[in-house]
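The complex appears here minus one protein chain, its other protein chains still in place.
Labels for the chains are A, B and C, by order of writing; each one numbers its residues from 1.
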Amino acid sequence: MVVVMSPDATEEQIARVTARVEETGGQAFVSRGVVRTIIGLVGDIDSFHGLNLRSMPGVQEVYRISDPYKLVSRQHHPERSTVHVGPAGAEVAIGPGTFTLLAGPCAVESAQQTLQAAEMAKAAGAKLLRGGAFKPRTSPYAFQGLGLKGLEILADVGTATGLPIVTEVVDARDLDAVAEHAHMLQVGSRNMGNFGLLQAVGDAGLPVLLERGVNATVEEWLMAAEYVAQRGNLDVVLCERGIRTFEPSTSTTLDISAVPVVQATSHLPVIVDPSHAGGRRDLVVPLSRAAIAVGADGIVVDVHPDPEQALCDGPQALHGQELRELATACRKLPPVVGRRV
Amino acid sequence: MVVVMSPDATEEQIARVTARVEETGGQAFVSRGVVRTIIGLVGDIDSFHGLNLRSMPGVQEVYRISDPYKLVSRQHHPERSTVHVGPAGAEVAIGPGTFTLLAGPCAVESAQQTLQAAEMAKAAGAKLLRGGAFKPRTSPYAFQGLGLKGLEILADVGTATGLPIVTEVVDARDLDAVAEHAHMLQVGSRNMGNFGLLQAVGDAGLPVLLERGVNATVEEWLMAAEYVAQRGNLDVVLCERGIRTFEPSTSTTLDISAVPVVQATSHLPVIVDPSHAGGRRDLVVPLSRAAIAVGADGIVVDVHPDPEQALCDGPQALHGQELRELATACRKLPPVVGRRV
Amino acid sequence: MVVVMSPDATEEQIARVTARVEETGGQAFVSRGVVRTIIGLVGDIDSFHGLNLRSMPGVQEVYRISDPYKLVSRQHHPERSTVHVGPAGAEVAIGPGTFTLLAGPCAVESAQQTLQAAEMAKAAGAKLLRGGAFKPRTSPYAFQGLGLKGLEILADVGTATGLPIVTEVVDARDLDAVAEHAHMLQVGSRNMGNFGLLQAVGDAGLPVLLERGVNATVEEWLMAAEYVAQRGNLDVVLCERGIRTFEPSTSTTLDISAVPVVQATSHLPVIVDPSHAGGRRDLVVPLSRAAIAVGADGIVVDVHPDPEQALCDGPQALHGQELRELATACRKLPPVVGRRV
Partner (left out) sequence: MVVVMSPDATEEQIARVTARVEETGGQAFVSRGVVRTIIGLVGDIDSFHGLNLRSMPGVQEVYRISDPYKLVSRQHHPERSTVHVGPAGAEVAIGPGTFTLLAGPCAVESAQQTLQAAEMAKAAGAKLLRGGAFKPRTSPYAFQGLGLKGLEILADVGTATGLPIVTEVVDARDLDAVAEHAHMLQVGSRNMGNFGLLQAVGDAGLPVLLERGVNATVEEWLMAAEYVAQRGNLDVVLCERGIRTFEPSTSTTLDISAVPVVQATSHLPVIVDPSHAGGRRDLVVPLSRAAIAVGADGIVVDVHPDPEQALCDGPQALHGQELRELATACRKLPPVVGRRV
């Protein structure tokens, strides 16, 4: 941590900062410049946070030097991690070296629609079935998902197709029910800052798919993962699904750079959701190709047997020719960038 | 609702859209242009949403014309509303005609600190005490609030000073405990999209202070209020606390325009939080003046008896001279813009 | 300047950084932490910039400590400045202590429209006439302004009403013509990063009204002012006119906090353009009140005798009742915040 004093800081103010640091067992190195003084802190960073140095008289700025996350950081775990999802003996790996396709219907609408979507997903090469039973919607008047009934459908379809289930949990009170039917718990972008849910999910003992909030920096996203990890659960897969910007031609702006940025600083696997990032069917295949090429550990894609009739996000669901193109890309591109499918 | 067909849409595709609209009991007015056809829909808008028209072949764009919120809209309730907070016989009004100051410590740290902060707030003209017992923090390693103990302190200090209590609820599972001690429930910006919490708060029978998410459009914010209202609770006060932009000199960018924008479209009262919007003590007084002048129904401000020792957001808490300036602004400016203090 | 070495930086890499700093005559203070080493640089900051320290092996981050602008900074000129605009003996002051209204038509369309707008502006209390002869437009098919003819109209109307003229220059090749007719040169937001134009305007010997780019940070805006100042022209007035964000209900988001932020760090006067910031007539009066209350040194407002017929930005031009409300706010509010009208 570095404390920058303002140009008119007094000697007394400087002394007060160094005294405060030393009280907590840290060391303070003072560099006196022509215009101002800089104080470098050495010691236990966590204890410095409580000091509230930024509020002390004469302090202009405090720069944090090291990353605020620990358990999810590569500094603490240099090798990139692989997360395994699914029943023992039939786990699906998400991590370096492999490329994993997750697919399914945005919302579970009926047993038949879910089964058809799952079969489409499987035929396209998907190894995990992602579908929504609880849907967080901007409007209270929009379809909110089938809830428990949807979980049962997912579980049945998963058994029928042999695909492990990934589904979203939107409320800590639903957690037991969701955990009973799912192999991986999704925390959606709207809940990335719902710390109680993150902690509850961390306690649940299942792998977690943690979407980035549309307004979250990479650092905040990793801090959310730290909330899960702190409960003893390091099986977290991060999912980039677009951030909010001024550009209106896509529903959000896919931050493709976030994939290598995360991989440089965290050991957790990171995948991309090209369906929700763009919100446009015609962009799903090109964005999927970009995600594979940039080095994502997987992608998650919406499919629907009849997008015109979809109750949720129909405009972005793949089927027919586009799904075949996606399958081709998922087969041909990963080997070119050094990954097994 | 207006459906714009793409230039190469066929007659059959146009007919399919109109047929679909008419099946639900609506009417479709077709305007054939030189380049393209436009279809205006008349009837029950909610039924149109389920139609998923955007996914139909030949459809280029669908424009929603009317606002998606109802209960919180001025179209359904033209007069602006006043929300009353506090025990019967001693309610504090927030709404048009008045200007209300809410103040208190960002986090409850101890009985003494809370009492001092409350007395400072009251001396500055505050009519409601806002303090945090449950603190949602970006880092799991940061101070998370005193929890239940903090609620008890708040209740005691509220009784001692005669100020009704406003405090944040971060998890639906804590709701009963919070509701027992508070007169108004705050939903913080991180939870604006936590729909389960909004519904639970809507059921709780207390007025709600609903912060705007730092990434939320005004429309999404009003939709969140609609979630509360739909549960039969129209006592919702909106709080603008800054949105996330590219500008780094403030912690967020106070969207001062949101105040008149909300007041033009919704009947709910709207206040401003200048402390969290800027994140800088030196901006609190100027931003408070701006909020009063733009026509806000109130402001909510952090105060602390000793900001250097604050466990949370010390750099923005007011005390001493700045708090006196705030009190002056809150006394002198509202009458100039037609409000009673 | 502070150089943060990465945790695995070698002693040799640290030595190379310090050697490089010392070669340029600076001093390097090395603080060795448990995890990493921090190097504080003392000396001539400008010479450090050329060192490209960020590219050196072992360097993780370089923090600039002092502000990059000089001439426009309060560190070099602690007192806030007043800029005088207009013919000798009849100058209008913009600066601390006063509040100045600038108004006029967004675009000069005809002699009659300009005269009417100027008279409206004057009646509302405007001290300077702002109108556009050269209009930068997003579309090449939109009205681009009357050009030279417009300048002549402005000059005539200025003489007739006694109001000094403020008008935009969009191309350095037009500068002589504009300077001949104007008392203050406006550089619009689209040209804030047009450094050749900034330098040309700096050479022209007239006061400058420098709009913030809709994508510019406050620091970049002040650096643009530094380009003008570096040519020996310190008569620069800054104009906040909204930044681009995700919020669609206003054309841009007025960054009201930028006013006190600028005033804390630069001595230049700063005004607000509530017309272009919001792009909505119904927001002009509330945003003007907010601008006055936050401490702006003035505002600049679009007026039009017949907004329905305006060739440019009609939806935001004031007339009639709203203009009277603006005049009232400009008369009553400034004294409450300590300014003469």
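FYI, a contact is a pair of C-beta atoms (placed from the backbone, for glycine too) under 8 Å apart; a residue touches a chain by one contact, two chains touch by 3 or more.
What you see is a predicted model, and the numbers here were worked out from it, not measured in a lab.
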Visible chains that the absent chain touches, using the contact criterion stated earlier: A, B, C
Touching residue (missing chain; options A:G26, A:G193, A:P207 or A:G278): A:G278
Residue among A:Q60, A:Q144 or A:T217 that touches the chain left out of view: A:T217
Residue among B:I38, B:A142, B:L206 or B:V336 that touches the chain left out of view: B:I38
Full-complex contact with the absent chain, from C:T10, C:Q112, C:T159 or C:Q309: C:Q309
Sites on chain A contacted by the missing partner chain, in the whole complex: 215, 217-219, 243, 245-250, 253-261, 264, 277-278, 282-283, 286-287, 289-295, 332-333, 336-337
Chain C, residues in touch with the chain not shown (by the definition above): 46, 49-50, 52, 54-57, 68, 136-143, 170-173, 190-191, 193-196, 213-215, 220, 223, 226-227, 230, 244, 307-311, 314-315
Contacts of chain B with the absent chain, listed as residue ranges: 2, 4, 7, 29, 31-36, 38, 40-43, 61, 63, 65-66, 75, 244-246, 248
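We take it that only the chains that are shown with their structure count from here on.
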Interface residue identity across copies chain B, chain C - same or different by half: same
Relative orientation of copies chain A and chain B, as a Cα rotation angle in degrees, nearest 5: 180
Whole-Å separation of chain centres (CA-atom averages), chain A against chain C: 39
Gap in Å, rounded to a whole number, between the CA centres of chain B and chain A: 27
Centroid spacing, where centroids are CA-atom means, of chain B and chain C in whole angstrom: 31
Overlap residues in chain A, where contacts from two or more other chains coincide: 244
